[in-house]
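A single protein chain has been removed from this complex, and every other one stays in its place.
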Amino acid sequence: MRSNLGWIVLVVLLAGLSLLALAFGPAGLTLDSQILASRAPRLLLTIFAGGILALVGAALQGLLQNPLVDPYIIGSSSGAGVGVALSLLLGWTSVIGRPLFAFAGAAGALFLVYTLARMRGRMSRLSLILAGVAVSFVGSSLVMVLMVLSREQLAQIIYFLMGSTKVVFTPTKLWVFAGSAVVSLGAAGWLLSRWRSLDILSTNIEAAESLGVDTQKLTTEVFVLSALLVGVVVAFAGAISFIGLVVPHIVRFIFGPRHLKVLPASFLAGAVLLVASDLCLRGFAMATGVDLPLSVVTTLFGVPVFLYIMRRRLA
Amino acid sequence: MKNTARLFLCALALSASFCSRTRNTPRNTPRNTPSNTSRNTSNTPYKSNKEPQRVISLVPSLTEITYALGVEDRLVGVTTYCDYPPEVKEKKKVGDFLSPDPERLRLLKPDLILLATPTQAQLAQDLKAAGFRVAVFNDPRNLAGVFAQIQSLADTLGTSDRGKELVDSLKLELQGIEKGKELSTYIEISEEPLISVGGGSYLTDAFEHIGLVNIFSDLSQGYPVIDPEEVVVRSPEIILLLYPNADRRNVQKRIGWSRIPAISRNAVFDSLPVDELMRPGPRLIRGLQITDSIVRHAF
Partner (left out) sequence: MTRNTPRNTPRNTPRNTPSRNTPSRNTRNTPTNTKSGFVVKELCFSYAKKTLFERLTVSIERGEFCSVVGPNGAGKSTFVKLLARLLEPSAGEIIFRDRPLSFYRRKELAQRIAYVPQESYFALDFTVIETVLQGRHPYLKPLERYHSSDYEMARSALDRLQISKLAEKGINNISSGERQLAVIARSIVQEPSVILLDEPLNHLDLFHQQQVLTMLLELNREGVGVVLVAHDLNQAALVSQRMLVFSEGKLVEDGRPEALLRADIVQRHWGVKPLEGRHPESGKPQIFLPIS
């Protein structure tokens, strides 16, 4: 069956690419423990970021019934950006400081969006999207204001927000990341448990409610979990674009629309895509000495596949 | 109707996500890319019969040079980023260096506006088109360029003699710095992400003059984002942290870096004269001097 093969391919790809990422780098092919010790956390971060972004993208596309939704539409990346910019401005850039600020920013944006969406009574999917877009815009403007205020840190903020997996870890940071990752995986598991409700949500709201799905509660759950997960990712890796948007489509194309498969498969596929992109970046940098932003590579990978799928679907 | 509304919202959402992430490449100082084909001729001396009397400087380093040349009374406007010397805060501000307020520019009735390429190349064109007289200076890529810029600005302002004096004294100061043993150096200007200094920046050449050889001098970019592992591979003997709130303890704890000579020998420096170093202006030499004494003292 197509999807069984798909699982095998994904797992094999992830394992293979991870091995490559551990073995391959500017220091060459080496089993040196120091080098491996610095490559491993980076690999974990890459897998985590790619997987979570794709998973959240899939969940949100399912919740909001909109194939063009990406994890940042709920405004949490702009919020995280504000948090990061603030931390730089205030000088609280310690190892824990910056992720904390980023996460706080994401949570703040989430709160704003939620409040806005509920202003007219019942929270509908439409009001969520609109509120998310509004908060994103506000967040972006705020970031720009903070950037101007922080002067020399301009470049830093911009680069951080563009997204990068070339992160260097200290033991403290590693612990903080590990803790966040564990909690995040729990949240991801919670999202996954809602698979059937997400399936059912793809029909009329009335029909879904009559089948016993609490659409308001589900919307809140998915929304809050997604925003927090995105907050954690942005806190450590910046805002990597395109993975959350494109990977769910690829996955649905191969595995079908059932969220029971789409959610975990998106995690795997997102991780694969990001590890592959990171490897390409590394190779490119080693060969030419030029550093490309990660989002450029993910977009280069993602767009042709995306277009191909769209063509197949519309045919 | 339902469908068009959805389509519109999708487009809005998509463009929103793009706007929030794809920003223009940072055009702030200090950053320059090599091989720029700027149609403004570099270091254009102001061709006119008389010296400019009402000058607006949109470049902080040029503002500093103007003060150093002693002709600051001719300066009628500066940017909000111009912060040295302290007296400059009494000058009228026209906005930031990327998008100054055109109205304020006009109100000040300048007869010359100073700009730098390639950062402000577009702005220079826009201002020229708007009828202002502009003088454009290339971002210096080495120490010689810094000195040349001082002289060139002096010429433009009609104070060539004072320019030569200044340059000579700076060169003398530079020679006075005792060049110790050569040390391979990793210069960090950002922690997250890791941004270092490349061959395209004047800092590489400047540090080399005091015996600190940049490990990334082979990179043509000015301020590249780098892979942490590259630092490990290139094994610098000292590390300079050139950003505010730098803490060498954080750097020393980085996983995988313990065998870098700079770390194992505790040669990470975080209390450096960042302001002086990060501007290609008259204070640069003093900054080099301070850096040199800090580094050599530890050795």
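Going by the order they are written in, the chains are A and B; count residues from 1 in each one.
Definition applied: a contact is a pair of C-beta atoms (placed from the backbone, for glycine too) under 8 Å apart; a residue touches a chain by one contact, two chains touch by 3 or more.
As the structure is a computational prediction, the values presented were derived from the model and not from experiment.
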| item | value |
| --- | --- |
| Which displayed chains the unshown chain touches | A |
| Of A:Gly179, A:Pro257, A:Gly283 or A:Pro304, the residue in touch with the unshown chain | A:Pro257 |
| Touching residue (missing chain; options A:Asn4, A:Ser33 or A:Asn204) | A:Asn204 |
| Subunit A, residues in touch with the chain not shown (by the definition above) | 62, 65, 193-194, 196-197, 199-200, 202-204, 206-207, 209-214, 252, 256-258, 260 |
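We adopt the following convention: only the chains that are shown with their structure count from here on.
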| item | value |
| --- | --- |
| Length of the line joining the C-alpha centres of subunit A and subunit B, rounded to whole Å | 34 |
| List of subunit B residues in touch with subunit A within their complex | 6, 9-10, 12-14, 16-23, 26, 28, 31, 81, 96, 190-195, 218-221, 223-230, 232-233, 243-245, 247, 250, 253-259, 278 |
| In the complex with subunit B, residue positions of subunit A that touch it | 25-27, 34-35, 37-39, 41, 66-70, 72-73, 77-78, 81, 91, 93-95, 98, 126, 129-130, 132-133, 136-137, 139-140, 148, 151-156, 158-164, 166-172, 174, 238-239, 241, 245, 282, 285, 289-291, 295 |
